[in-house]
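Before anything else, here's the structure in question.
Apart from one protein chain that is not included, each protein chain of the complex appears where it belongs.
Chains here go by letter, A, B and C, matching the order in which they are written, and residues are numbered from 1 within each.
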Amino acid sequence: MAVKKLPIAKAINESLRKALETDPKVLVMGEDVGQLGGVFRVTDGLFKDFGEGRVIDTPLAESGIVGTAIGLALRGYRPVVEIQFDGFVFPAYDQIVTQLAKMHARSLGKIKLPVVIRIPYGGGIGAVEHHSESPEALFAHVAGLKIVSPSDASDAYWMLQQAIQGDDPVIFFEPKRRYWDKGEVDFDAIPAPLHSARVERAGTDLTLVAYGPMVKVCKEAAAAAADEGKSVEVLDLRSMSPIDFDTIQASVEKTRRLVVVHEAPVFYGAGAEIAARITERCFYHLEAPVLRVGGYHAPYPPARLEEEYLPGLDRVLDAVDRSLAY
Amino acid sequence: MAVKKLPIAKAINESLRKALETDPKVLVMGEDVGQLGGVFRVTDGLFKDFGEGRVIDTPLAESGIVGTAIGLALRGYRPVVEIQFDGFVFPAYDQIVTQLAKMHARSLGKIKLPVVIRIPYGGGIGAVEHHSESPEALFAHVAGLKIVSPSDASDAYWMLQQAIQGDDPVIFFEPKRRYWDKGEVDFDAIPAPLHSARVERAGTDLTLVAYGPMVKVCKEAAAAAADEGKSVEVLDLRSMSPIDFDTIQASVEKTRRLVVVHEAPVFYGAGAEIAARITERCFYHLEAPVLRVGGYHAPYPPARLEEEYLPGLDRVLDAVDRSLAY
Amino acid sequence: MTVESTAARKPRRSSGAGTKRASAKKTPQAPDEPQLVQLLTPEGERVTHPDYEIDLTADELRGLYRDMVLTRRFDAEATSLQRQGELGLWASLLGQEAAQIGSGRALRDDDYVFPTYREHGVAWCRGVDPTNLLGMFRGVNHGGWDPNSNNFHLYTIVIGSQTLHATGYAMGVAKDGADSAVIAYFGDGASSQGDVAESFTFSAVYNAPVVFFCQNNQWAISEPTEKQMRVPLYQRAQGFGFPGVRVDGNDVLACLAVTKSALERARRGEGPTLVEAFTYRMGAHTTTDDPTRYRADEEREAWKAKDPILRVRTYLENQGLADAAFFEETEAESEALGKRVREAVRSMPDPDTMAIFENVYADGHALVDEERAQFAAYRASFAEEGK
Partner (left out) sequence: MTVESTAARKPRRSSGAGTKRASAKKTPQAPDEPQLVQLLTPEGERVTHPDYEIDLTADELRGLYRDMVLTRRFDAEATSLQRQGELGLWASLLGQEAAQIGSGRALRDDDYVFPTYREHGVAWCRGVDPTNLLGMFRGVNHGGWDPNSNNFHLYTIVIGSQTLHATGYAMGVAKDGADSAVIAYFGDGASSQGDVAESFTFSAVYNAPVVFFCQNNQWAISEPTEKQMRVPLYQRAQGFGFPGVRVDGNDVLACLAVTKSALERARRGEGPTLVEAFTYRMGAHTTTDDPTRYRADEEREAWKAKDPILRVRTYLENQGLADAAFFEETEAESEALGKRVREAVRSMPDPDTMAIFENVYADGHALVDEERAQFAAYRASFAEEGK
């Protein structure tokens, strides 16, 4: 196998396949994940190869999907659940935050719930309402869950492997508008720890932190800034809970400026947590307040407005300039 | 009427009574709110006086309660819904965040949903699991909702009046461990705007921001600090969405130090948003990073541990000291 | 072949749950077990049903035919506009015209409708301008009409949610002492959602004047009804304490009669009814779907023989209730509708960018005001640069 160039969706598909092959306790379940292979074809071919006992088309009920996944995990299975779109996870919210997240603690550690919930999230695909949301902060606030999001094919493959192998519930946010972006996956690699941030591009003047779909935008912004002589470091956060503050801190101690970028609304978003904590850790290093670029405090708009709503190159560069102007 | 001294629970009861009397479209609904008068007796006597047509005992289904309240609001009613305890709001989470919050925008303003959701929240009453949570950040992140919490009887009465009169959905968090704390209610007062913060105690050395049950703790902390010669200003935030940043900013420009206190977990909590935004607004004024005191990233513990888990006087004073030490 | 016999895709349990497997003509019915209600056979033959009779004038019959033809035409136009890139997505109702027009024409003006995202035919009956339906599929808004102008609520995408809104609305109708009724549409897939069950409970407990109208079109995207239920859906109602009835969803007369009867029951204060319209989604789930991945052509072909429009045409012709001129007129009218819709969509303006910040709150919100101002200033800075 060694190295292959794959789109993110295919990397996830391969990762699921690998998990199904390796561990007979792994199950894939969700709406339309079987026969159809998922609305994004992420589970394509798995039903055919592993059968309906392993790749399960479920009734149309998200609370039921997560609730029965919990029951299956109690029986020793390792369900990998698909929620069809970000906006449809909320019927399962109760099962996720009161049951899935808390059962390990409730049982004083006797119960482990290795359930992975895959959610294609974020905008940029011209969809109708509820198909473009970024609800990660609504999960990251909840103790007992781990929240991650890959930004490229290699991470998509490996982070999902790690999520499935771990014994904690993980919400795995997939950047749906990047599903078709190709990248190299080294199937023999030794992956970085699941919850570590990664320096995507080194720089000295300012740090950009992003995750999921915004990593690409930030790398483009850094390249554009370089043309203007500004050296921008880009970090891929990869994990929103826990957050690898050490890596951010190390970067900010060097660059002294930080801008956090995500699609999710800024208000009470991940950027707030990062800004608050990094300001505490780097109070005497920061030359400018941590700036945040993200969604507005408004419902995700209709498709014809999403280009303006989503943080793009210009808005990131604007924040970079504002930070550097301090 | 004029002025009466009432416990918070009774002030809410009077406010509901007033609303039922004034507006025939106001309804009170929830589990056990009728005959029983609610598990905290907050709706005591209303069923008797207004009948089952206005004070409605509902089936045991939170999504159904909020979903039918939305339908009633579409028909022109103004439902005031009770969720029995904080930990039981999550079955209704989908209806709240995808329907209640977004329908006004979805309809381009044609539909108004004046629904108030009352939630007794927070710990300190020695309860079993799910009865002591502080989930406000999980709602404040969502556009379309307004989030408030009174800390005393007067605010309990007036803020609920304002919430019911407004045309937006409001989540009204009631500090359950303060239900029996008495305070004066002036029934002829002209209340402050619903979403304004209030200076509870003036000071010059540091600002403490809190809301709901923690306001009392912060006032005690300020008094204790005064004994040690430290002048601490205490703000009652009152509204977690929107947040009255102007009032906080004005205070911090004076005191140059800010500590935010809430029971909810610190990670991705309201304190993060306040810290991030105030740091941006007051970057050159702050002598110390904004510090946060709140819950840990752990499920709310069993009752015998809650005194240690909840931010108390000592932990607030510790943060005050740490801030002043910068 | 009756509609029902095709329905039995796999053997059902033969226990006390009381399913029936084959044609109603062959199996004697238990007295309390609803039949598949049919008033017009696929061959265009008028049949009777003891509980559901309906007496329509020729004008009314032609009207139903016209509604279905125009709805289908509109739907086809929308599908092709999507292919041309004018719409981002379209959810076709092809095959479900009778269920929608039959139930839609059973309503009074003061009744209130809670649709899913596929009720274009019902919208038509309510007088919602079809071009208004296209805004959300084009991506210019999330709902382009005033629900109260036609008592037709916005499309609801999150499956099942609207059944609770309908129930609450109906509770309000009862409180007002009005004799209006409410109808909630949902799909076979939606029947699995907890919200739908909760709406059954609430409506039963409060005796709310609501009709639950399920279009069982056999599929929830790629999942057949066996993934949602073990026995026919209409039977679910009685366990919640109200009647359920299965109607031939491709028979506009039966859909009209059954819905009318359920609405009248609601008006009389007798509470909710579940109507299961047994029909078929002839097209893809939406324009992004590829049904060849999960279902056989033969199934679709079998249902084609039960086309809801054709049987009415046959009936009208056989009975001499409509002449060639009528059919030509309807054809012309439907072409004109297609043209109007096409033009309306092509000239539909993009929303103003600042609309992002509008209508988030009814009474305003400080943060929205702040972000609106910042965004305006940010955009203005580009305009200046551009100068």
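Note that in this section a contact is a pair of C-beta atoms (placed from the backbone, for glycine too) under 8 Å apart; a residue touches a chain by one contact, two chains touch by 3 or more.
Note that the structure is a prediction, hence the values are computed from the model and not measured.
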> Considering the full assembly, with which of the depicted chains is the omitted chain in contact?
Replying inline: A, B, C
> In the full complex, which of C:P42, C:G121, C:G135 or C:G194 touches the chain missing from this view?
Replying inline: C:G194
>> Of the residues B:E31, B:E82, B:D205 or B:E263, I need the one that contacts the missing chain.
In response: B:E31
>> For the chain left out of this view, which of A:P191, A:P242 or A:G312 touches it?
In response: A:P242
>> Tell me which of B:P91, B:P169 or B:P289 is the one touching the absent chain.
In response: B:P91
>> I need the residue numbers on chain B that touch the omitted chain, in ascending order.
In response: 31-32, 34-37, 39, 57-61, 63-64, 87-88, 90-91, 126-130, 267, 296-299, 301-305, 308-309, 314-315, 318
> In the full complex, which residues of chain A touch the absent chain?
Replying inline: 53, 58-59, 61, 63-64, 66-77, 91, 94-95, 98-99, 102-112, 143-144, 146, 166-168, 195, 241-245
> Given the full complex, what residues of chain C touch the hidden partner chain?
Replying inline: 12-13, 15-19, 30, 32, 191-198, 201, 204-205, 207, 226-231, 235-244, 271
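Keep this in mind: only the chains that are shown with their structure count from here on.
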>> If I average the Cα coordinates per chain and compare with the overall Cα mean, which chain comes out closest?
In response: A
> Using the average of all C-alpha atoms in each chain as its centre, how far is it in Å between chain A and chain C?
Replying inline: 36
>> Centroid of chain A to centroid of chain B, CA atoms only: how many Å?
In response: 31
> Can you list the residues of chain A that touch 2 or more other chains?
Replying inline: 63, 87, 90-91, 129-130, 267, 296-299
> Do you know which chain C residues sit against two or more other chains?
Replying inline: 141-142, 158, 194-195, 360, 365, 367-368
